[in-house]
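This report concerns only the one structure given below.
Only a single protein chain was left out; the remaining protein chains are all shown in position.
As written, the chain order gives the labels A and B, with residue 1 at the start of each chain.
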Amino acid sequence: MAVDAILDPAAPAGVVVEQSRGKRIWRRLLRRRSAVAGAVFVAFFVAVAVLAPLVSPYDPAKADWLQVRKPPSMAHWMGTDEIGRDVMARMIWGARASLLAGVVSVTIALMIGVPVGLLSGYCRGWIDHVLQRITDALLACPFLILAIALAAFLGPSLTNAMIAIGISTVPIFVRLTRGQVLAVAVEDYVEAARAIGNPHWRIALRHVFPNVVPPLLVQATLSIAAAILAEASLSFLGLGQQPPAPSWGSMLNTAKNFLAQAPWMAIWPGMAICAVVLGFNLFGDGLRDALDPKET
Amino acid sequence: MRSRFSLLIGAAALTFAGAAQAQHLRIGLAEDPDLLDPHQARTFVGRLVFTALCDKLVDIDANLKIVPRLATEWSVSEDGKTVTMKLRHGVTFHDGEKFDAAAAKFNLERALTLPESRRKSEIAAIATVDAVDDYTIRLNLKEPSSPLLSQLTDRAGMMVSPKAAKELGANLANKPVCSGPFKFVERVQNDRIVLERFANYWDKDKYHFDKVTFQPIPDATVRLANLQSGQLDMLERLLPTDIAAVKADKRLNLQAITSLGYASFSINVGNTPRANTPVGKDPRVREAIELSIDREILNQVVFNGEFTVGNQPVAPTNPFYAKTMPVPKRDVAKAKELLKAAGVPNLSFEMQVPNDTQQTQVAQVLQGMMREAGIDMKIVSIEFATALQNQTKRDYVTSLIGWSGRPDPDGNIHVFLHTGAPLDETDYSNADVDKHLDAARTTYDVAKRQEHYTKAAEQYLKDRPIIYLYHVKWLFAHSTKLAGFKASTDGMIRLENVKLQ
Partner (left out) sequence: MWGYFLGRLAIAIPTLFIVTIIVFGLQHLLPGDPALALLGEDRSPEAYEQVRKQYHLDKPVPVQYAMWIGNALTGDLGASLRTKKPVADLIAEKLPVTVQLALMSMAIALLIGIPTGILSAVRRNSFWDYAANVLGLSGQSVPTFWLGIMLILLFSVRWGLLPASGYVSPFENLGDNLRAMIMPAFVLGAALAAVMMRHTRGAMLSVLRSDYVRTARAKGLNERRVVLRHALRNALIPIITLGALQLGQLLSGAVLTEQVFTIPGFGKLIVDAVFNRDYAVVQGVVLVTATAYIMLNLLADMTYFLVNPRLRG
């Protein structure tokens, strides 16, 4: 869906020349097998998350006191957890939490970061200075510490973890958007649009913004991967998804107490996180190569 | 010594490293201790270090009986208001200062008056201290106090060097000078606390280690892995679910003992806004909640059945356990009836739970059991610091929390259940209970105290401001090379007659 945005035939006038480039990028992306593989991974997990109520073999919160920490069996393909719940059901429902955490937090970061970056890059002057100092300061604070402090401030919950990760990711997008704006602003067609007296907001929105989209898209994909890891980390510290609802990170957090007796509790969520994050990374990476004009 | 050894052997040492060194004991702790000054310290884990570092006036033995340490004998006056103690001769502090009545007086006064002291409420019964002669002190009490001596078995009775304490004030915590069997060498926060043998210890023949290192390793799995791979000789607070692994390992031994503390959930029953719920207002609802719980199942599922189930502030094995109030059996039908009678057949309430994995597990099992009685218990996961704040501000409905325990029952009961007591965070108030708790505190007669505690228990266990669930067992795992160690009910590691073979 995000890719369609670049291919949209109704794209603004300033990027008409870009249309054929869009098709070329799409073709290049398809040629990179690792990117396609990444997309397939991601699609698989998205499907699992969306279809959770249909594919889940059990209620993920239903505990069976007599089936505590049982290894994988025919009844429980991935075994049972510390209070006798089906691990597979929790993995399937947990996919929702992890993917949501990735997508929602990056959406939050985009919604704040892009306008601020546009504003900063386009207005220049003192606004730019102030915004850049704040961005610098946020970037200088360690990412996870910022997220931990924010999550602790908001109180432990999945929603708050997403907000915390989102806010901590904002500075990357401010930086990126601003850089792109500065690069694009000196291009001929923007100068031309300015020369014929277009209002500022119109130039920013119709001419500058579309050119900022491709690198943002790449960064967003990679940031989703990072955000999924961050959610897992926060859950690992007890600040993410709340019981009895599952998320892969919180499952790992619990599993670490039972590594010797019930290794399956740690292995499945760990592998799932790796797989989905790798999927996003491969896809984002392929996208970056496809968008890189230096690549042929 | 360790480094010289490795230097000599050079690279070959790499394959040997981790092999136990002669008489160097390495203990894995579950947390990093706080201040290393017995008068200022606050954490349980710090007491483990003090047990090796500092000596105290009296101690408890396996049967909770009070036995001599620095005080060799003591007597209580007829009216119960003065305690006279004879002190041990020939004791020196780690800095060479002499221990005598003046030093003991100084220490008790420091515990009572140092602004940073956390011992004030523990020994508040003491009005003044007199040095009668060089080796006799007299404690003049405000009123008779039966728990006082047991408080002196812990940090309040520990002695620091008056000279060092005067010099350093509250900063003594960075360089503690006590009189225990081991003296302080260094501390690297989050990493290690190193003690070495004190050559002039009065009872030095019973202590065999040249060096004792405490290493905080919060992750229980990693702590055990360190023991298994030989980086540690012993560890405290083994996970109950790891007991099987330790028993299966031929190189390891296990020691378990029921603690003096309890695990419970508190219910806000006062008159603050958040207490204004069916749970806070109606004892029938609280009874229904308790009846919906099966403590045995909880113990089985979360702790592999290794902990001790209980329903009172002291464990069923404790002499002060009220025998008239045994652990109630689960009765879901009766719970449902009570809820219907109270007009809340679909009861729903919140429980705040510290966000650590074990507490979360307990809460989820409770949640599952309550669901079967038609109760919708919502878990509100919360950081520990926030949980404490919510309790002091009464901003909670129910709260899963525990108490590490004190040797005297007073320390488990009075402070939580007496009207207006410092930790009466449920706002529980009952004149009868207050009367019995005060009476039990001011009499030295054990039989009378038992009677008072039983009377009080019969009341507060019916009112249920706190629902007690189980008693943790202190679990120690150690290398089979370590000989002579016995777990103590207060969870401390006493190194008397312990050695590595």
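What we mean here is this: a residue touches a chain if its C-beta (ideal position, glycine included) is under 8 Å from a C-beta of that chain, and two chains touch if they have at least 3 such contacts.
What you are looking at is a predicted structure, and each value in this text was computed from that prediction instead of being measured.
Asks: Could you tell which one of B:S75, B:S229 or B:N346 touches the chain left off the display?
Replies: The one listed residue touching the chain not shown is B:S229.
Asks: Pick from B:N304, B:S404 or B:Q459: which residue touches the chain that isn't shown?
Replies: Of the listed residues, the one touching the omitted chain is B:S404.
Asks: Given the contact definition stated above, which residue among B:A71, B:M85, B:A173 or B:M377 touches the chain not shown here?
Replies: Reading the full complex, the residue touching the unseen chain is B:A173.
Asks: Determine which one of A:I25, A:V116 or A:L138 touches the chain that has been left out.
Replies: If we include the chain that is not displayed, A:L138 is the one touching it.
Asks: Please give every residue of chain A in contact with the chain that is not shown.
Replies: On the side of chain A, residues 33-34, 133-134, 136-146, 148-150, 152-153, 155, 225, 229, 232-233, 236-237, 249, 252, 256, 259-260, 263, 266, 270, 273-274, 277-278, 281-282, 285, 294 touch the unshown chain.
Asks: Which chain B residues would touch the chain omitted from the figure, given the whole complex?
Replies: These residues of chain B touch the chain that is not shown: 2-3, 6, 11, 13-14, 17-18, 32, 34-35, 42-44, 115-116, 118, 120-121, 170-171, 173-174, 188-191, 215-219, 221-222, 225-226, 228-231, 383-389, 392, 403-404, 422-423.
Convention: only the chains that are shown with their structure count from here on.
Asks: Quick check: how many Å separate the C-alpha centres of chain A and chain B?
Replies: About 45 Å, centre to centre.
Asks: Using the touch definition from the top, list the residues of chain B that touch chain A in their complex.
Replies: By the definition above, chain B touches chain A via 219-221, 224, 239, 241-242, 244-245, 297, 300-302, 353, 355-358, 360-361, 363-365, 367-368, 379-383, 386.
Asks: Give the list of chain A residues in touch with chain B in this complex.
Replies: Checking each residue of chain A against chain B gives 63, 65, 68, 82-84, 152, 155-157, 238-239, 242-244, 253-254, 256-261.
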